[in-house]
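Every protein chain except one is present and positioned as in the full complex.
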Amino acid sequence: MSAAQRPLTAMIDPVTGPPDCTAYERGGGWQATRKALGTLSPADVTDIVTRSKLRGRGGAGFGTGQKWSFVPKEPASERRKYLIANADEMEPGTFKDRWLMEGNPLQLVEGMILAAYAVQAGHGIIFLRGEYHLACQRLEHAIGQARQLGWLGPNILGSAFSFDIHVHSSAGRYICGEETALLTTLEGRRATPRSKPPFPQTGGLWGAPSVVNNVETLCNLPPIIANGAEWFAALGLGDDGGTKIYGASGRVARPGAWELPMGTPLRQIIEEHAGGMRPGYRLRALLPGGASTAFLDASALDVAMDYASVEKAGSRLGTGMAIVLDDQTCPIGMIRNLEHFFAQESCGWCTPCRDGLPWVERLLDAIEEGTGTQEDMDQLGRHARMLGAPGRTFCAHAPGAMAPLASGLKLFADDFADHIAQCRCPQRHAA
Amino acid sequence: MTSIRIDGRDCPTRTGINLLQACLEAGENLPYFCWHPELGAVGACRQCAIRQFSGPDDKAGRIVMACMTPVSDNALISIDDAEARDFRAGVIEWLMVNHPHDCPVCEEGGECHLQDMTVMSGHNLRRYRFTKRTHRNQDLGPFVKHEMNRCIACYRCVRFYRDYAGGDDLAAFASHDHVYFGRAEDGVLQNAFSGNLAEICPTGVFTDKPFSATYSRKWDMRGAPSVCVHCAVGCNTIVNAREETLRRVLNRYHADINRYVLCDRGRFGHGFVNAPTRIRTPLCLMAGQQVALPLTEALEHFTRMAAQGTVGGIASPRAALESCFSLRALVGEARFSTGQTQLEQDCVQLAHTLLAKHPGALPTLHDMESADAVLVLGEDVCATAPRLGLSLRQSVRQASFHDADAARVPRWMDGAVRTLGAQSPSGLFVITPAPTDLDTVAAQSVRAVPDDIARLGFAIAHLIDPAAPAVADLTEADAALAQRVATALMAAQAPLVVSGMQYGAPALMQAAASIAAALARRVPRPGLSLIVPECNSMGLAMLGGVSLEAMLEMARAGELTTLVIVENDITRRLPPSDVAELVALVPNIVVIDHTATPLCRQADLVLPATTFSECSGTLVNLEGRAQRFFQVVFPAAPIQESWRWVQALARSMESGAEHNATSPADLPHTAWHLTDWQDLDDVLADLALAFPALAGAASAAPGADYRMNGQKLRSQTYRASGRTVIRSHISVHDRPPPASPDTPFSSSMEGAYGPDMPAPLVPGYQVPSWNSVQALNRFQQEIGGRLRGGAAGVRLFPPSDDGEARAYPYSTDIPPPFTPAADHTVLVLPQPCLFGSEELSMLSPPVAARAAPPMLRAAPRMAAFDRAILHLDDRPHSLPVSPLAGLPEGVVLCPTHRVMRAFRFPVRARLEGPHGTGEPS
């Protein structure tokens, strides 16, 4: 695919490393900033983004332009507002934001400038997960250079707009990626999600209006502003515009991530880009968009990877990063691993999540270790039901945790039954 | 008003509350944990799940958390919905995953919210079959016990302790199902309201530690409504007793005063009642020794004393109105002292006068919570009126509430309001000599000496109303500060000025009143609150009497042969030389008190009185509210009420008079039928006649003849179990309940009880399905609002809302600026402490354990030595010194009553370094 069709990753070159400001400009960078600050009003920028139909790439898929529209309109000079890049990327199986940040940090910086201009935020924060050391170095370097050249700081390009970015290196915990918990963390508190309202756009960080956008979402902005909403919308194969970073991990031949048109069929991602399964393994099922999406089995491979289609197939696009379960890995073991993750990463605020998930984990432990009972299956089903629906728990963490469990209970019913009947894990003992 | 439909039943309710509140107010049993009426909703426990339908055609509806959902007009909800019920039972089951099965040994048992909710949810089978996680407990000091395994992580404790009470040494630690609530390290909880954790915690994690030592189940104790005696705020309490010992003090809801919270001094100060310092028999001084003597002999002894000449009386601001009044009746107006020094009496009188003529509002504590600008002028309210300080702390949230209103976020949506209010400004200004607990939430806190604070206050009044006198020679900084405060107060809808008599400085109270009066020309009801020191200081101010100094003069003039001192240790008030002189001059000193004070040791006759738990009586708090406390313990004779002792003395005087052939009719008390009084209501009836201003005291609570459904009220829960067991080695028969002539209580399980009972008579909270303190919800007309049983107590000050502000003669008595003395003396300012300054609570072992050792505080330059010698009236005191930034030079702070017993108002004294005249012994 040509570079023009890969606006997010066109400038990423693992050999030469991330482009500096000049190389970035040569590759088409800063055009959008010049255009926005020179010729567009903040409302124009929001309008273009709304028309581009860009949807948030952080997992929930909320319309980005629409999200911005709730922010009070005062100019940045009059009111403290924040634009925050969600670079917490802790969804198991997901490594797209790291790729973007390590590969071309300036594109994120520019995306943040554009978003901040649109909502008139003077303060930018990159909420970066603590383990991303290389990304941290490269972002700091890129920000420093951009600041030196006047892309960040007071009166950018001589305009009235001032904006700067600071990197917050986090200290772990998946829940920090949840946007309100992220804000709580930035305020130096325990990362518990907050109730909405107030939505971050009106009462976010330190009570000030704040926008939280995923890294990939933000990286889409420079090409959108530079090339226009229509160009972007046309990049997608279906209803959703633009490209998307898709990926695959597990026992595929070439695990990795690729920028592809939004709506690329799952089969193409797995079979072409990931090269199909490793020799000797068959695909059993997969989580299409990270750990908190429901399992799809091989029969769903023809689904187009856009928001609506994946949902119709019974799962969620999520982060678009698939995790593949092969035929020689125990599905119960995999679910147990996932639920261990979710139980451990619960913030401990609400009862069902805090005390329900560890119970689920223990039930799965028991089944996997051969001490499971039929009653345990009822308990798993009960938890999947009670924690799975939204509104039961304080935030979306527990429903996310139940997605692989609920789908797995159906899809792998026989495996569960075998574990209980044989009082052992058949797969582990076969190996 | 609006209406919602709960499971097909139309229930009138109100907007502005959440559905959980609406359901509870509608009498529904909907379980909850994390929501608390005073702390708002945060949606953590997920226990209050219900189903809500979007309209009549919506058959599916959705599960919502009732506490997080505002009432909307005609909302359709179902509590009974099978899935909602199932989910609620599920939540209990999750909470039980790690909860131990230790109810039988848990001190929360029988009044445990978790027990109630478990039963209510219907959950009864625990299917979790794996190992429970366990925690280590911490030693949190003398007040609160910690048992973390029982924790259900509702987050109430930290929300109360940190967000509400401003504590910072209790926190949530770790995450997921390892969350832990405690301190970073073992240690004493520092916040003044830590004891409330026992009531806030819905299970047995935090419990009352002193109570634990003499623990009894809720249902095996008698309860009585009471009033705290440890400061002038007058918080309402419930006292629990068993086997004629006082076991614990709980909060009793009063919508206008303490609401859901007591301070630790109030909750744990009751230990003096059971302390070894109690006097249990009459004592008389014989050859320098105090020996016990029988009642009749004691009274005969008094007859002889009275026959020797005139009898004077010294009352006490810590004694009930009835005791003070009876004494006044005994000795007559001329020889009746309030038991206060002249300065103290002048201050209390001034407070009374200023409040009574204040043209604006005299806010209740609850009103204070919604003051939008507050000036604290020279009073450490957190030490002198702790619960009031907590109300002032809440006032700083006003701006965030307004922000929430603007964002259309309900005020009870606690997390959201706190998020929105992160940058909302505080409207609280604190100007005091010493740091106070309110400093951290103040917009500004300033250190100055009382005279300079008064000057600032007058300057503020002048800025608000130019008709108020101007202050000459104000420093530039002070002028700017005055302007800032004046601007804030003038911009407020409900401004409030708080001062008091901690520094014995009338100018401070005058200045505060001037500001409030000046404000009255701009806003309808500016608030004024003046803090007086003791639980009945205000009542005594209304009763009147001469000062202690005047009594001393009388003694010097040889006009007193006998002094009857009621519940007053005057060694805390008069310098030792004065006490010694008084004792030497007056041949017969009679002390009626419950506790062996230093004064008792010098008394010729000591008569054992009841404590607040052993009698009934009336106290008038700092806002002029008369409140009744009721007897819960029936002490062994000859302990009796002070007023009954006084009555007994009157009778002996009568018999003595007959003997001496003088007419009993000439005795002062005969004017008031003192010897005819049968019960407390008789005393109050005469009090009302004698002091019309105090007439309201009689109706502070229903009289002893009150009956509900024709019955007395029971003071025990209906299922007392251990009543025969305890005495089974003696007899298995029930003992007849003790007679309780002064109360409408039956002191047993028999009698009427219910949520509609008169508010001043609620002996405890319990309704079917609700055995914990949460049963209170059912006793309120609206949750967080008034009690169903009406008001408790009667405010005695005439209401001043006659529309227009009364013309106010501003005080012109503006002190000159403070200048350090040239004669090497320093101004010693009293520093009252939450624990340590108040007389009775210091006799309670857990409170005494919390009192810090006395220490001086001085400006950093003066604190060059870490010890210094302070020459007070009695003797030199060698004390540690610690620096206090912001304190002017020439001033030291010294804890009241702890260095020299009588020290509590500013004095000038010599201070020298440790190498001065040598260490005093």
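Going in written order, the chains are labelled A and B, and every chain counts its residues from 1.
The definition used in the following text is that a residue touches a chain if its C-beta (ideal position, glycine included) is under 8 Å from a C-beta of that chain, and two chains touch if they have at least 3 such contacts.
In this section, contacts and distances are computed from a predicted model.
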**OP:** Given the choices "Multicomponent Na+:H+ antiporter subunit A", "Xylose transport system permease protein XylH", "NADH-quinone oxidoreductase subunit NuoE" or "3-isopropylmalate dehydratase large subunit", state the protein name listed in UniProt for the chain not shown.
**Re:** "NADH-quinone oxidoreductase subunit NuoE"
Original post:
Of the residues B:10, B:58, B:102 or B:168, which one touches the chain left out of the display?
Top reply: B:168
Subject >> Residue among B:88, B:183, B:301 or B:462 touching the omitted chain >> reply: B:183
Original post:
Of A:30, A:95 or A:199, which residue touches the hidden chain?
Top reply: A:95
Original post:
Looking at A:189, A:282 or A:410, which makes contact with the chain not pictured?
Top reply: A:189
Original post:
With respect to the chain omitted from the figure, which of A:193, A:247, A:358 or A:388 is a touching residue?
Top reply: A:247
**OP:** Identify the residues of chain A touching the omitted chain, counting contacts across the whole complex.
**Re:** 80, 89-95, 97-98, 129-134, 166, 168-174, 185-191, 206, 247, 249-251, 255-257, 287, 291, 321, 323-326, 329, 333-334, 337-338, 340-341, 344-345
Original post:
What residue numbers in chain B mark contact with the hidden partner chain?
Top reply: 162, 168-175, 180, 183-185, 423
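FYI, only the chains that are shown with their structure count from here on.
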Original post:
Given the complex with chain B, which residues does chain A contribute to the contact?
Top reply: 173, 187, 190, 194-198, 202-203, 206-208, 343-352, 354-359, 362, 366, 375, 379, 382, 386, 389, 391-394
Subject >> Residues of chain B defined as touching chain A within the complex >> reply: 42-47, 49, 62-65, 68, 86-87, 90-91, 94-95, 97-98, 127-128, 130, 152-153, 155, 172, 174-179, 403, 407-409, 413, 415-416, 419-424
